[in-house]
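Handing you this structure, nothing more for now.
Rest of the complex left out; these chains stay put.
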Amino acid sequence: MVQADNSKYPPSVVYDVLMLLAIFASIVPLMFRGNYQIFQVMEITAVLIFIVDYLFRWYTAGLAAEHNNLSAYIKYPFTFMAIIDLLSILPGLSLINNSFKLLRITRLLRITRVLKLIRYSKHLVVLLAVLKKECNVLLSVLALAIGYIFITALIMFNSDMYFENFFDALYWATTTLTTVGYGDIFPHTNLGRLISMLSALFGVAIIALPSGIITASYLEELKRQHRSDSR
Amino acid sequence: MVQADNSKYPPSVVYDVLMLLAIFASIVPLMFRGNYQIFQVMEITAVLIFIVDYLFRWYTAGLAAEHNNLSAYIKYPFTFMAIIDLLSILPGLSLINNSFKLLRITRLLRITRVLKLIRYSKHLVVLLAVLKKECNVLLSVLALAIGYIFITALIMFNSDMYFENFFDALYWATTTLTTVGYGDIFPHTNLGRLISMLSALFGVAIIALPSGIITASYLEELKRQHRSDSR
């Protein structure tokens, strides 16, 4: 089982290290405000490596399947990881060919490259698997939270005249529910403060939901591992 | 059982979509400060749809019961959902007939319309059911939290002269217990800070209660589902 799992990694570790360096090289420029020459060189090098990597993975995807060869070639570009790989190449292309002029938007897309790093850590994949398993329930909690935020923001926006637009109220409601509370926006009237207090107190029950879901899921995971160990 | 559950929805999906549009149309004006003409048109249209919907639901409630027809007609207006439906119509009436002049208060009531949306989502109903099941225990935690907030606020109000009135102290105690901590009100003396520290540290135990209650309830729910699946 472990052998089969390892087979998707190329035999040479050099390749993995090279990829990691390429990913870091393409991220470093995002961490500085300036536009240095060295960053553009790093960018172009990284993108070229990503293109070669993308084609290489496409090629090996077909080989791994062996029979049903053709359909594997067609399916690969539509897998989740292939789409992420493609997205990490696209913003770089706009740098080589400057006619795109969509730099401002693509800059955000470039961050998807970081997701590639997950491929190189086994332990994190397990934790993300737990989160993925409970994904649907957690998204329902998110929907519930967004509904709660929306209603609280509506009540606050119509009660406290300090909030200039509805987005401010939504921002305040979110920072209150998640208990972040930056303090840049807060109610200024006594009615607003009362709503704020009630919102925070009842919100505790909603914020406790993910904790309950994850604890239950983790306990089941541990039990399942125990059972398979004792066999 | 599922069939019986579905029977309260009208056969036509068009009806549901129309209702959703009416709900959104009546909420949108609440998200803006101005008083535009278009909003009044939307408001009146929505209220008319709500009135028709209310009467239609009342009529079908009697039909669904079949025997014991009359008592169903009498009981319906006192069910929880019927009261919410009625509350969502009332504020709109004040717009049509301007003699009411209770606009400022009813504006808040209009938000109850949002609760109607819950009817249209199955998954959220399940999550809300868990919260409802533990409602009594969670309300006890709330009572405990309010008691804790009250005592902390009393101690702080009598120790730190910075707090101008007791409501300020209650507001501070709530934002401290829920760990929101906006930072608009905080103790200014060393004694006040010490109370603040102790309040936050001991409060962690109270804030951990809902998490424990919900986790336990969720675990039981999962076990119950397991048992009914394995049969």
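Letters A and B mark the chains as written, and numbering starts fresh at 1 in each.
Here, contacts are C-beta pairs under 8 Å (C-beta built on N, C-alpha and C of every residue); 3 or more make two chains touch, one makes a residue touch a chain.
Keep in mind that this is a model prediction, so the values were computed, not measured.
Visitor: Full complex copy number, with 2 in place?
Guide: Spelled out: 2 chains shown, and the full complex contains 4 copies.
The rule we apply is simple: only the chains that are shown with their structure count from here on.
Visitor: Write the angle of the rotation needed to overlay chain A on chain B, where the fit uses Cα atoms and the result is rounded to the nearest 5°.
Guide: 90
Visitor: Using mean CA coordinates as chain centres, what's the gap between chain A and chain B in Å?
Guide: So the centroids are 31 Å from each other.
Visitor: In the complex of these two chains, what residues of chain B are touching chain A?
Guide: Against chain A, chain B makes touches at 27, 30-33, 107-108, 111, 114, 117, 121, 123-124, 126-128, 131, 138, 142, 145-146, 167, 170-171, 174-175, 178-184, 207, 210-211, 213-215, 217-219, 222.
Visitor: Name, in rising order, each residue of chain A that touches chain B in their complex.
Guide: Listed in rising order, the residues are 137, 140-141, 143-144, 147, 150-151, 154-155, 157-159, 164-166, 175-176, 179-183, 186, 190, 193, 196-197, 200-205, 208-209, 211-213, 215-216, 219-220.
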